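Here's a structure for you.
All protein chains but one are shown at their positions in the complex.
Let's look at subunit A:
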Amino acid sequence: MKTRMKMREQAANERIKNFNEVALGYNEEEAVEEAARCLQCKTAPCKHGCPAQVLIPEFILKIKEKDFAKAYEILKEKNNLPAVCGRVCPQETQCEEKCVLGKKGEPIAIGRLERFAADYGIKNKLDKAEKTGNGKKVAVVGGGPAGITCAADLAKLGHEVHLFEALHKPGGVMIYGIPEFRLPKSIVGYEIDSIEKLGVKIYPNALFGKDRNLKDLKEQGFDALFIGSGAGLPRYMNLEGEELNSCYSANEFLTRINLLKAYEFPRFKTPVYTGKKTIVVGGGNVAMDAARCAKRLGAEVAVIYRRTEKEMPARVEEVHHAKEEGIEFNFLCNPVKYIGDENGYVKKAVIEKMKLGEPDKSGRRRPVATGEFFEIEADSVVVAIGNKPNPLIPQSISELKTTDWGTIEVGEDFMTSVEGIFAGGDITTGAATVIEAIGAGKQAASSIDEFLKNGKSL
């Protein structure tokens, strides 16, 4: 069979009226049938496409044999958050891109199978809170995928772990950025509960660098520190009109909607305003999420992207879903200014047409201005052109070496320039992916364990 098993989805005209999950997952028969397509290649090229080296043929084989519990166990060996990754990994450029079946037909739906086995594990409560020995005391800063993974692994290794998260709910981008319809918050909640069951002590509303610092940690007897604080600083384009009332950074727009549930206003009291039409600037996952949220709030949505569809960094599935939902795409377009009404709300955007020029360093053809302009009427704008690391932690620990991009420098063992301080995830790589953050958290945990075993400390 050359084609993969389809996944059931909420119909586009229905789902734009709610925030429920779009993709509904495989049932047992569907999963087993898809798993049966896997050739169980000895060399497992798929595995090399996964940043965390998930044991792909091995877990798929267990699904085929209907031993779903074992499949879950195998997944968990390399990936602490398979239910998340099965949903949000850009599989088409990672594991599935390398699958041999993709050469002549469709690659195995690795992500969907991962999601299936992980949901099975969660539903049947297969996670055991197993800990060994009594160990050292480690602080983890940041409750995103990197921090959660690092905390869980250290706790399993018997260490006392305290996790400090700035927001009132841990989860990082998985809770405040990625919307419910793509990643149900109950899944993130389950993962948080399971690390608490492992004994990790979670402190929400704890901003490292402000309410505690390195000195406090040393006084309180912490032996090591892991920093997984992400890349949460919004970028603007510095255009005229960006100060207007209804112009948001994607972070603000998504945090209002996802973390603070503005889509259930007035039941929840945090407001958000879109008006009749929203413009979203950018072409990544963040832009797709913002566009699809605005749609669900009742707005017409136009995405403005300065290159062509081919260069869009967003996952193919997200773009496909966005199009099905009636979101309009304007490629080779770039906003140059926003014009407001007398009360300070956006009224229209002035857009410049672009064309593709020579390839830049990333190999993608550079967009070049044409000097041709047009206007789009809109009531709100979401700027989704990327994020930078927050400087707070490097500022509070001045010895930490950072790069010109503001990321924290680490060695192969994820140790920073300060002995006993480790870092991983978006804070070291710049905005990347969930699975890369998980991989970093995992490897850092094992380096930290090694460091502590050698009797060293902060």
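Going forward, contacts are C-beta pairs under 8 Å (C-beta built on N, C-alpha and C of every residue); 3 or more make two chains touch, one makes a residue touch a chain; residues count from 1.
In the analysis below, contacts and distances are computed from a predicted model.
Its UniProt record calls the unshown chain "Ferredoxin-NADP reductase", which is the correct pick from "Coenzyme PQQ synthesis protein D", "Ferredoxin-NADP reductase", "Dihydroorotate dehydrogenase" or "PEGA domain-containing protein".
The residue touching the chain not shown here, chosen from A:Lys269, A:His320 or A:Lys456, is A:Lys269. Among the residues A:Gln94, A:Thr149, A:Ser194 or A:Thr255, only A:Thr255 touches the chain that is left out of the figure. When the whole complex is considered, the residue among A:Leu126, A:Leu233 or A:Val418 that touches the unshown chain is A:Leu233. With the whole complex as reference, residues 166-168, 204-207, 210-212, 232-234, 236, 238, 242-243, 245-246, 248-249, 251-252, 255-256, 260-261, 265-266, 268-273, 343-345, 390, 392 of subunit A touch the missing chain.
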